[in-house]
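A single protein chain has been removed from this complex, and every other one stays in its place.
Which chain is which? They are A, B and C, in the order written, and residues in each are numbered from 1.
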Amino acid sequence: MALRYFLRRLLRMIPVILGMTIIVFFMIHLVPGDPARTLLGPRAPAEAIDAFNLRWGFDRPLHEQFLSFLGGLVQGDLGTSLSYNVPTTELVTGRFTPTLLLLAISGLFAMVISLPLAVVAALREERTPDHVVRVIPMLGLGLPAFWVGILLLTFVALRVDWLPVGGYGATWPDRLIAMILPGLTVAIGIAPFTIRSLRSSLIEVMEADYIATARAKGLAGVRVLWAHGLRNAVIPTVTVLGVNLGWLVGNTLIVEKVFALPGLGALMIDAVLERDFAVVQGLALIFGLLVVLVNLLADVVRASLDPRVQLS
Amino acid sequence: MTTPSRSESRKAVRGRRSYSLMIGTGLLGVIVLAAILAPWITPYDPLAHDLDTILAPPSSDHLLGTDHLGRDVWTRLLYAARLDLLIGVGAVITPFLTGTLLGAVAGYYGGRIDLAVSAATDMLMAFPYYVLIIALVFSLGPGIPSIFIAMAIVAWVSYARIVRGEVLSARGQQYVMAAKTLGYTDLRIIVRHILPNVITQPVTYAMSDIVVIIVGVVTLSYLGLGVPPPTPDWGSMIASGQSFMTTQWQLSTIPGIAVVIVGLSFSLIGDGLTHRLRPE
Amino acid sequence: MTAPVLQVRDLQVRLSSPRGVVHAVRGVSFDVEAGHTHGIVGESGSGKTTLLRAILGLLPSNATAGGTISVSSRQVPLAGGRAKAVDGVSIVFQEPMTALNPVVRVGLQISEAPRFKLGLGRRDARNRALELMRLVGIPDPVRRFDAYPHELSGGFSQRVLIAIALSAEPKIILCDEPTTALDVTVQDQILKLFRRISEETGVAIVYVTHDLAVVAQTCRTVSVMYAGQFLESGTIDAVFGRPRHPYTLGLLAAVPDVSHGRTPLVAIPGSPPDLVSLAGGCPFLPRCSYGREECADGVFSLRSLNRHQSTACIRSDALSGSAPAREAEAS
Partner (left out) sequence: MNLLKKRGTIGLALLVALSLIAAACGGEDEEETATTEAAAVTTTAAAPETTAAPADDDMADDDMADDDMADDDMADDDMADDDMMEEDPDGPKRGGDLIFARHRDNTTLDPGAAVETDTIYVLDHIFETLFATSADGASVDPWLASDYEVSDDGKSWTVTLREGVVFSNGQPMTSADVKFSIQRAIDEAAFGFLLSAIESIETPDDMTVVFNTSFPWAPFLADLSVWAAAIMPADYAGMSAEEFFENPIGTGPFLFDEWVPGEYIRLVRNDNYWQEGKPYVDSVTWTQVPDDNTRILQLEGGQAHIAQNVPLNLLDSLNEKEGITATTFPATTVYWVSFNTTIEPFNDRHVRRAIAHAIDQDAISNAALFGHGGPACSVISPAVPFHDPDTPCLESNMDLARAELAQSSVPDGFSAEYLVGDQSPNLPIVEIIQGQLAPLGIDISIRTIDPGQFYSTIFVFDYEIAFTGWTMDIPDPDQKISFMFDPELGGGDSYSTGYNNPEMIELVRAGQTTFADADRAQIYADIQALNAEEVPFIPLVVLDAPFAWSDSVKGLWVNPVGKRHLEDVWLDE
């Protein structure tokens, strides 16, 4: 049943993502800056430029180019990168896991940060701990990611020898360890939203009747908070986390840059700068799919937590 | 167990919350005042280079030291407040209005309009945001106009989603049915009846949005797409301070803290508004 | 005479709020023996729920309390904001839909107390829960064990709540309008269920409601609560048969009696007093047709008329002559 729901959700998003790819296609083509000139430099003679355009088919009118792009898309061919001269898919697969790993770990850290803080804030509503908890995430929002990143590298990575100073790592254990600080940096950026959501929903839940029932059973306070309070309060926060991670999909490039991670974000910005059309279009499509998947995942997690919600 | 005693305790708690509105407006007031009175607070010209005293540490005549061109950091911080607050507040208005309107219409009428708006929001959700920003900056050049347009194009999505949800639930309420039976036009119902009831959410959201935009400008400057030099703005100050982080860390940090304080004041105001406007 | 399971002596509860201090409970005393069912009748805002929360030991954080409560002769802590209920006391709420955790299977919610409070293993707790489900009359408990609250009807949910209340092997079950939200036919089954439970398990029941008919049907003794205090207490026959307080009289007159056709209903004029600014004297005075000057000051607490009945009205004898507008149905 869930599978059918998955497929239906994906099908519903296909037109949206296609629409988005079309917009990106025309936007990147219409933006000033000509890839031949950028790649070959101003000294390249006219013949080299013409040969380049001919080879890549940029001499054809835009709509024709778009049709061939669509044609390729249907067969899963995202075209070839101008600057790397390698099929886009090949270029992207290598950089897929770092980005996904970063998203997953930062989501995890965001929740790990949010749970204790939100609980303290909710239970001490309107007293000092609550105010403090509401101020701390503001820092996460206000300070730029590169600043937090470099701080972590300088004062943590340098001092802890099993933590690498940036870089991705070759083996799987190394990769996970390499993701700790970047994940934390991203989580600090997301936490303000998850804390705020969890705090307000926890306050609301702790007023509910079933909490009084649970307490009336003579259960310990911690059990009531965990099994009944948080179990209900976390549901809306899952969606907030999903939306945040969904947005991060195309936008992790500051952290990728600071921590030297080979992610999709950096690849996209280079492609945009170098007018590497195929990569820009391919990535836009992939980002679209990833955003849909992340939000879909959030809905599924939410449905598993809340039986009242049917995967209709 | 919804007993009088419990709702009593809730009111007790809520009473205290009005402080956050006061603290928020107070804080913001101080910042705005400092920005306006900048010429009287500090003698220096924010644009004047003094190549003999570059990267000077904080001292009596330069409270926060000087930047890589010898300009007084404290002065630039104050003048930057003018620009960044303007950008923050200004860039929220269009998305707030368009988003609320579209959300209301989509929520109220449903059907094809709702589908169209939702498709648009979904599409923008998945859109690689900075491809849009770069395209805009290419065609319009860096600076405030492209920031405003970029925000306007993308930022309305959240308002639309929030208001749509609220209007959808409001549509089923009796007071809407009643208004319909009295023969009011749809527009009148939406604007005079539904919106006033649901406006709290988008308004408080706008508060946190202002912060988000100011921080967004910081990131644009970091990418070299922000406010063009020499106009002082926190974003370019943080970005240009970045390569001095290990030697003159204050160049990047202090504007960052300024952004946080502005963020704090707006979110406190947001919280205060939420509780003040939310019906008991 | 077994020792009373519940002893409440001169209970006072004050709640601080922005509008001032609310005197929710002003000197309430009563006892309930094992196997007995005691009813507490009163309009909303009379402080009956705060009384229940006090007995549970779950007063809100802005509450301060005086007097004593003891359950099977153990003192109940009266501090506000406690997170854990006192042993031996359970509660059944009015709204089954909101009183059950929407995201946890009902079976688990019933077996939770046996497992985590009484320390039973997973298997034993499950069997205990199934046993309780049968006791409260839920058909085919094995299948319904894994159901979620929103998948059950109002009646079944209420039975689950009762099973939950029993799951902690309480000495006393407090019921806060448990049947108000149910339709009459289901209400009747639930009331019969309570009576059976009380007889079979010997658990004491305190039944709080505004519905006199329900109290008459299920309770042995009753107290009439108004403005945070008991205006009259006693056996059902005494209090309903020979009401010795104008308020009780008024309540009985306000109950529509289907069997007697269209007798005019007499509503009590005015509305319950504001518990913040309570003047001295009898709190019912402003609405009392028997009121005199001497009712205006002094403290009006219960004084016993005989073994079966006590009242807080100083002019109770003035009522002795007048029978209630009509005979209350003897249960």
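As a working rule, a contact is a pair of C-beta atoms (placed from the backbone, for glycine too) under 8 Å apart; a residue touches a chain by one contact, two chains touch by 3 or more.
Since the model is a prediction, treat every value here as computed from it, not as a measurement.
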Report summary line: Output for the hidden chain's shown neighbours is A, B
Query raised in the report: Of the listed residues A:Ile23, A:Val120 or A:Ala260, which contacts the missing chain in the full complex?
Result: A:Ala260
Query raised in the report: Where the complex has a chain not shown, which of A:Ser114, A:Asn251 or A:Gln281 is the residue touching it?
Result: A:Asn251
Requested in this report: Consider the whole complex, including the chain that is not shown, and state which of A:Ser197, A:Thr213 or A:Gln281 touches that chain.
Outcome: A:Ser197
Query raised in the report: For the chain left off this view, which of B:Asp72, B:Asp209 or B:Asp271 is in contact with it?
Result: B:Asp209
Report task. Go through chain B and note every residue touching the omitted chain. Result -> 47-49, 51, 54-55, 68-70, 95, 121, 125, 129-130, 133-134, 137-138, 141-142, 154-155, 157-159, 161-162, 165-166, 201, 205, 208-209, 211-213, 215-216, 218-220, 222-225, 228-230, 239-240, 242-247
Query raised in the report: Can you name the residues of chain A that touch the chain not displayed here?
Result: 32-34, 37-46, 48, 83-86, 91, 94-95, 141, 144-146, 150, 153-154, 157-158, 164-168, 185-186, 189-190, 192-193, 197, 200-201, 204, 236-237, 239-240, 243-244, 246-248, 250-260, 262-263, 265-267, 269-270, 272-275
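By definition in this document, only the chains that are shown with their structure count from here on.
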Query raised in the report: Highest contact-pair count belongs to which two chains?
Result: A-B
**Report entry** Chain separated most widely from chain B, comparing mean CA positions
**Finding:** C
Report summary line: Distance between the CA centroids of chain A and chain B (whole Å) is 22
Report task. List the centre-to-centre spacing of chain B and chain C in whole Å, with centres computed as mean CA coordinates. Result -> 52
Query raised in the report: Residues of chain B touching 2+ other chains?
Result: 1, 6
Query raised in the report: On chain A, where are the residues touching two or more other chains?
Result: 209, 212
Query raised in the report: For the complex, which residues does chain B have touching chain A?
Result: 1-2, 6, 10, 13, 16-17, 20, 119, 122-123, 125-132, 134-135, 138-139, 211-212, 215, 218-219, 222, 238, 242, 245-246, 252-253, 256-257, 259-264, 267, 271
Report task. Flag every residue of chain A that touches chain B in the complex, lowest number first. Result -> 13, 15-17, 19-20, 23-24, 27-28, 30-33, 125-126, 131, 134-135, 138-139, 141-144, 146-147, 150, 154, 207, 209, 212, 246-247, 250-251, 253-254, 268-269, 272-273, 280, 283-284, 287-288, 291-292, 295
**Report entry** Complex contact set, residues of chain C against chain A
**Finding:** 56, 58, 83-87, 89-91, 93, 95, 98-104, 112-113, 116-117, 148, 150, 161, 164-165, 167-168
